[in-house]
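Omission of a single protein chain aside, the complex is shown with its protein chains in their original locations.
Showing subunit A:
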Amino acid sequence: MKRKGRIIYHVDMNSFYASVEMAYRPELKGKPVAIAGNPEERRGIVVTSSYEARAKGVKTTMPLWQAYDHYPELIVLKPNFDRYREASRSMFSILSKFTPIVQPVSIDEGYMDVTDYVGNRNPVELAKSIQKRILDELDLPSSIGIAPNKFLAKMASNMKKPLGITVLRKREIKDKLWNLPIGEMYGVGQKTEEKLRKIDIETIGNLAQKDVLTLKNLLGINGERLHQRANGIDDRPVDPDAVNEFKSIGNSTTLPYDMTDQTEINKVFMQLSEKVAARMDRKGVVSENIQIMIRYHDRKTITRSKQLTQFVETTNEIVTIAKQLFQQHWNEEPIRLLGVTAQHLTPKDEMAKQLDLFNYEKDAEKEELYLAVDKIKEKYGKDAFIKPKDHQAELNTSFQKDFLNEYKEK
């Protein structure tokens, strides 16, 4: 069964560092608190501040002396990054209990795709329970934007702070989005803002109604993208893999029964390698180190990896190495779980492949095609080619797994 649209949350922690400090030291609550490098020296700048401090005119990146000018009683704390990382992990761990499709964007914000997990619940109620849980368990305030895509969700979470929940439907963009000044649009930086203002685009609405060609000439491919966003169109998926960008891609599976049969085991390796290869393809990366994991019936677990001299990307390449490793390291005891991980990943566009004398024909055959593709890319930008994908099918693979493991292991 397919839904009409997606339901995306953007969860944004409110003045995160300051809130974490307040959670540690409740006596600070309700007070103007700023986090800054070198509070003693007055030379530091404000990294973040509580809403109370903001109310007094303290702003992020403001030099400390200036902040003191605004408000002499300002409480300034040194940043405590370990504390923030820890809080961030706990926060994402909570989010991942609601849906595995969580994409952390930074230490204090992330997207969730709850389309398939919201069930019969009201999306606003679900968001409230998420917000409440973060507040109850971690004592941290957050704002959540609810929308059919990432861009609108991001814009929505910004509309009401702290502890806001804002729904931004596509049909509401004229009323809620278009009147905002162009500089507030996510994706429009200072430079872009200047350029847009020069052609009299003052609001997001102006941008939405401008013709695409003008924007494309002004900003290139990005102009078209911004135009779409301003019209509420954004089809980027929430991608849990983005969190471990280019570190590793792995899949593992617990076997239905403890296995010793080589043929069965090879089948499992084939399936796992297929998944890994598909995910690598989706991320546009290649690997030069393949690792396998074997967990035996007694839960004893080993990982073994092989450093390669050539990049690998296809199922066949991966499964061959995985099986080799398995042959070398299996002690013939029954196996409960198997895993395959591609490590040392490199984005394809940064890499080059040394062709092999004995099999260069495989690449050479497609030379004409590559030449044509290059020409088109030169003309229309790198995103001119996207492989067609079935979004539903993606959700069924366990591609979120390693991301989630990071939180589950805690």
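Just so it is clear, contacts are C-beta pairs under 8 Å (C-beta built on N, C-alpha and C of every residue); 3 or more make two chains touch, one makes a residue touch a chain; residues count from 1.
Assume contacts and distances are computed from a predicted model.
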item: Complex member absent from the view - protein name from UniProt, among "Acetyl-coenzyme A carboxylase carboxyl transferase subunit alpha", "NADH-quinone oxidoreductase subunit K", "C-type cytochrome biogenesis protein CcsB" or "Beta sliding clamp"; value: "Beta sliding clamp"
item: Touching the absent chain when the full complex is considered, from A:Lys161, A:Lys176, A:Arg304 or A:Lys348; value: A:Lys348
item: Selected from A:Thr61, A:Thr309 or A:Gln327 as touching the chain missing from the view; value: A:Thr309
item: Residue among A:Asp136, A:Glu333 or A:Asp363 touching the omitted chain; value: A:Asp363
item: Subunit A residues that touch the omitted chain in the full complex; value: 309, 346, 348-358, 360, 363-364, 367, 370-371
